[in-house]
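The complex appears here without one of its protein chains, the remainder shown in place.
Should a chain be cited, it is by its letter among A, B and C, assigned in written order, with residues numbered from 1 in that chain.
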Amino acid sequence: MITQNMINVEHLEPSDISSQSPLWWGQVCIVAIEATMFSILMAAYFYVRLSVDVWPPAGDQFPHTLLPSIALLPLILSAFGSYWASQAAKKNDRTGMLLGMGLNIILATVFFVMRIIEWHSLNFNWQTDAQGSYVWAFLGLHSFDYVADLAFTIVLFFIVLSGRYAEKQRLGVHVDSVVWYFIVAIWIPIYVVIYWGPQIVETQ
Amino acid sequence: MNQTEPIPNSSEREAQALRDLENSWQTPRGMIGWLSCTTHQAIGMRYIVTAFIFLLAGGIEALLIRLQLALPNNTLLGPDRYNEIFTTHGTTMMFLFAVPMMEGMAVYLVPLMLGTRNVAFPRLNAFGYWIYLAGAIFLYWGVFTNTAPDAGWFSYPPLSGPAYSPGKRVDFWAQMITFTEVSAMCVASELIATIFKMRAPGMSLNRIPLYCWSMLVQSFMVIFAMPAVMIASSYLLSDRTVGTHFVNPAEGGDPLLYQHVFWLFGHPEVYIIFIPALGFVSSIVTANSRREIFGYPGMVLSIVATGFIAFGLWVHHMFATGLPQIGEAYFTAASMMIAVTSGVQIFCWIATLWTGRLRMTAALHFVFGFIAIFVLGGLTGVILASVSLDVQVHDTFFVVAHFHYVLIGGALFPLFGAFYHWFPKITGRLMNEAVGKLNFWILFIGFNLTFFPMHILGLKGMTRRIYTYGSEMGWELGNILATIGAFIIAAGGVVFLINIFLSRNRGEIAGDNPWDADSFEWAAASPPKSYNFEYLPVATSRYPLWVAASERTFVTGLRNDRREVLVTTLMDAEPHHRLVLPRSSLWPLLTALAVTIGFIGSVFNAWYITYGSILTGLAFVGWFWPRLPVETKP
Amino acid sequence: MTKRNGEKGAGLKGAVFCAYAFVLFDACAGHQQSAVDPAGPQSGKIAVLWWFFFGLLTTIFLIVMVFTLLTLTRRGHRSGQEPLNASHLPPGADEKELTRIVAAATIATVLILFVLLIASVSTGKSISELGDKKNGMVIEVTGNQWWWHVRYWNDDPSQMLVTANEIHIPTGRPVMIRGMSQDVIHSFWVPNLHGKRDLIPSRVTTEWIEADQPGIYRGQCAEYCGLQHAHMALWVIAEPQAKFDSWMKHQLRPASPPGGPTGERGKQIFLNSACIYCHSIRGTAAGGQTGPDLTHFGSRRSIAAGTLPNTIGNLGGWITDPQGIKPGTHMATIPVSSEDLQPLLEYIEGLK
Partner (left out) sequence: MKRDFILWIALLGGPIVWLISFETNFALAPWACIFQTKLALHVISIVALVLAAVSGLLAWQEWKGLSGEKEDRPGGSLPRSRSMALGGVLMSAMFFLVILAQSIPAIVLSACE
């Protein structure tokens, strides 16, 4: 065994926080799955929209656009919190990670509260008609992802806060930010489709 | 490499290293240990064994179908039971056998072929298996409580909707899809990460074994196809349980949309099952013609191109729905062009066999069977691609014949070949070759007797999914032949099982590399150690084991006292960093249980989605919570 | 069971098919429901395309098989032979030649597929351009679980004929089938005339059919539609225009009055039973809409969408035990006393 050609890898880092990490690729796969899902749902929305003459169906209001538009601000800013945390994770800067994630969590919560308020203004639910089903499907799926990743961020925050963290958890902070960028980015086309879509292609 | 023999140069240090490896990679003993196991060999075997059991279940259902159809006006099964059985047969074979089986084989083989010690996410791997198992048990719980789905394996609404399929039958079907798709996505993600990032040093893109290429492409297809079925089954489930109107024509929904979305998944699904089989065939052909595979670049590109074009075929399942003719013809074009990629592969295999030095093993018999059956199935596929011909043969037994030719011929025959080929690796003993060849001939004859007449039945107007037919239709002979053939296939299955059980205990001892094959899995012990390789190998060629022993290279410097593997770069597989993989853990099982509670509960009460999510969230916290002591620097 | 006049156009190709199929089948008699026994221009064009594909693809299959099997007989292939050499590669010249051969085979594949593609698309085009559509007639076919509602379209509402499970068409005249569905997806398929077309709720699909020769063609629902998918057949009866016209004229009339006292009693039994909630008989008080129209039931070939031949005995069995004959059917079991049954049957069968 010993006599043969050997490559020694002892000098290599025992971990890595970058796109070289398998976990990063795993998260990219999850992002790809969710992006595909939302794309298909959007294509389906337009398919249904184009197969009827009247949209939104009679009786449905146009969704309000003011509050969701204002809500974009905290949402987009929260991505910067996430970015801050991920950069800090690379440098093993505990304070940076906590501040970044903290900012992310607060802004994300603000956005979500605004979304819940906005839900109450809709005069149709998922049982009303096809438009209701789709709008609530977008809201429901995105909220599910949103809450799941928010919860994950909160857990990471406490792990870092408790000090019981190592490279693995820092890598967690980094890849968490990858998912968060996606959740923020995918909301923008959904927002355009469900809030402005009916107004732009309106025929009521 | 074989650590049972004393290693000449080894000192106490060498032995200590092996003990350390053994300690850090072995799964704890006992029930808890078994449940917390995260090694890829064990999980892969669990997939394979479970999926094989469902192959037998699906096979028994097939026999029942054939018995019912053997004679005209047969009353063996009523329409209700018959509809349940054919739906369960299709569902079982597609979702509980074919995909999980291919995934199980990959989970077992890919890390070995890449020269690493486990998949990239071992706990996710375990989780995926438990979820699959839960979904499979869930469906069969339905089967044994008269809640088996009965709307066909693609459950078209409105037939599958709340108005025409009351009760829970279709809910069981739709939710079972959710289980298996989650499982498939877990495996796909971890295989992509493993193949991209954990290859042996030197295994640059142009040296990846063809089987791993096929699994890479298959995994990407899962990533992009499974979300579609997730949406289709959620449409159905939410229409049925919470009253949405996605596919309800009465409220602006669209039943055709379901078909689009379902087949956007459904056609790639066929290739998800078939592409891994291409990998099996390439491995078996290379090893048994004892020459390098002919046209490696063409083979890789064919697989990749197939992976793409598979997403442009779905409408050929919908030619009878009356879409615009130009739109349909796009799919004719794509469906025909995919024959080019399959053709290139077939030509390359024949070229390899032509110039190789063949060793006619049982596995190679199955490859020849595969070529014969698959080429025929592929050619009838060209017929189905034509809109004008398809409207005649669509939804008839011609189609039944076609997809059994491509799926049994294209996937099951290579799979049996793969069983014969890799059995010695998995068990350490060879399977009986003579019985294997007998097994092949029984299956080959039985298969053709069963399915060839179905082409003619279809042309003679026999539609699929009918539970009976009149004696005046002239369909008796074809049906009775098919039924006899089905029992011959079953006999082939029995021969295979006998061979497995006898060889497992009494087969000839195989040694590490009984076939003198080329890829890394044959460098590991048979059966492989929990850590696969004492020293990770380095790929110095596309066929690393065909390099003279003196020129082979290995990796040192990985720590043995924890589960350490090497991460390499994506393109050229240069060593990049070391990675510590997690130890055995019960959390995947607990998380799977939480998810299962949510999924199954939601069939009966939508609030279980919430309960399940909360439980799952808690389980994930347990999963990711750092263990003490937190290791920082080595 | 049925005979068809005229095997024109199918001759040689039919013979090829028979030769091929005869090995396995007694396949060539009585193709009342067969895709390769065309009786109209649409199915005729499809059959021509089919035999073109069939011939070409069979040839390709045989060539591939010959080469696959030849790999077994090549020298040096016997077991026990050593690998080619340490590098597991044949001499370089062989590889180059192989590359040329494989490339040629691939190019041939591409060319053949382009030929097939063009053949397929142009057949589709010529089928859609068939016939003098201005002269065509429109028949509305609505799928129901598990029977066919048929309505002959006419600008004059009084001339719109409603019937079920049986379609009469004039020969040599294009007929447009406007497909709809009442419940789930069904598929209208009469293979001797044309391919299938799905009937989809909330949509209308269309398909043109035409029969060259008089004949009786069987069709069957081709999209799985629930419990009795197997028993959802229909008959298409093609007859010369004159014969068709007189049939139409007859069918448009209200139901003929019962022939005798037994029939009269049967009529009363019918009208006083629950039958009328689902079935209509024009000219009587029976006006149910959920089941097949029975106005001229006696003139039809079959009972329950092709489940049974239309005989008085079968009808008796069907009325007394529909669930036994067609389990799951929406036809209710109406209690009819044994002395009432015979008059009832006579009345219904008398509705010629």
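We take it that a residue touches a chain if its C-beta (ideal position, glycine included) is under 8 Å from a C-beta of that chain, and two chains touch if they have at least 3 such contacts.
Nothing here was measured: the structure is a model prediction, and the numbers come from that model.
> Write out, one label after another, the shown chains that touch the chain missing from the document.
B, C
> Check each of C:48, C:110 or C:162 against the chain that is not shown and name the one that touches it.
Counting the whole complex, the residue in contact with the absent chain is C:110.
> Just name the one of B:202, B:544 or B:588 that touches the chain not displayed here.
Touches the omitted chain: B:202.
> Among B:15, B:49, B:571 or B:614, which residue is in touch with the absent chain?
B:571
> Just one of B:170, B:270 or B:300 touches the chain that is missing; which is it?
Missing-chain contact among the listed residues: B:300.
> Touching the absent chain in the whole complex: find that residue among B:94, B:182, B:198 or B:334.
For the chain that is not drawn, the touching residue is B:334.
> Spell out the interface residues on chain C facing the chain that's missing from view.
With respect to the unshown chain, the touching residues of chain C are 110, 113-114, 117-118, 121-122, 124-125, 128.
> For chain B, enumerate the residues touching the unshown chain of the complex.
With respect to the unshown chain, the touching residues of chain B are 202, 204-207, 297-298, 300-301, 304-305, 308-309, 311-312, 315, 324-327, 329-334, 336-337, 340-341, 540, 571-572.
By our rule, only the chains that are shown with their structure count from here on.
> Determine the shortest chain-contact distance, in steps, between chain A and chain C.
2
> In whole angstrom, how far does the Cα centroid of chain B sit from the Cα centroid of chain C?
Between these chains, centre-to-centre, one finds 37 Å.
> I'd like to verify one number: the distance from the centre of chain A to the centre of chain B, where each centre is the average of its C-alpha atoms, in whole angstrom.
From the centre of chain A to the centre of chain B is 31 Å.
> Would you give the residues of chain B that are in contact with at least 2 other chains, written as numbers and ranges?
Residue numbers touching two or more other chains: 254.
> Residues touching two or more other chains, restricted to chain C: which are they?
Expected reply: no residues.
> Sort out for me which residues of chain B touch chain A in the complex.
1, 7, 9-10, 14, 120-121, 124, 185, 188-190, 192-194, 196-198, 201, 223-224, 226-228, 230-231, 238, 242-246, 248, 251-254, 257, 260-261, 264, 534-535, 538, 550-559, 564, 566-567, 569, 575-580, 613, 617, 620-621, 624-626, 628, 630-634
> Under the stated contact criterion, what part of chain B meets chain C in this complex?
78-80, 83, 151-152, 156, 158-159, 163-164, 249-250, 254-256, 290-292, 294-295, 298, 320-322, 325, 329, 332-333, 336-337, 339-340, 343-344, 346-348, 350-351, 353-360, 368, 371-372, 375-376, 379-380, 382-383, 385-396, 452-453, 456, 458-461, 463-469, 472-474, 477-478, 481, 516, 518, 543, 546, 548
> In their complex, what parts of chain C are in touch with chain B?
Chain C residues touching chain B: 1, 21, 24-27, 29-31, 33-36, 43, 45-46, 49-50, 53-54, 57, 60-61, 64-65, 67-68, 70-72, 74, 76-77, 79, 81-84, 86-90, 94-95, 98-99, 101-102, 105-106, 109-110, 113, 116-117, 119-121, 123-125, 127-128, 145, 179, 183-185, 187, 189, 191, 194-198, 200-203, 205-207, 218, 220-230, 327-328.
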